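The structure follows.
Note that one protein chain of the assembly has been removed; the remaining protein chains are unaltered in position.
Up next is chain A:
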């Protein structure tokens, strides 16, 4: 008998962990997309150029 028997609780935890992982991956993709757009549109001002 395996020491760690798969249980309903493990299945739920796996589901939660996968959900969080997918959300984080999607968030990274959104930030990356926004960064590309803002830099290519020229609307982003790097901090050291502010006020110059």
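Throughout what follows, contacts are C-beta pairs under 8 Å (C-beta built on N, C-alpha and C of every residue); 3 or more make two chains touch, one makes a residue touch a chain; residues count from 1.
Everything that follows uses one rule, which is that contacts and distances are computed from a predicted model.
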| item | value |
| --- | --- |
| Name per UniProt, for the chain absent here [options: "Protoheme IX farnesyltransferase", "Putative tricarboxylic transport membrane protein", "Tetratricopeptide repeat protein" or "MoaD/ThiS family protein"] | "Protoheme IX farnesyltransferase" |
| For chain A, the residues touching the chain missing from this view | 3-5, 7-10, 12-13, 15-16, 18-20, 30, 33-34, 36-38, 41 |
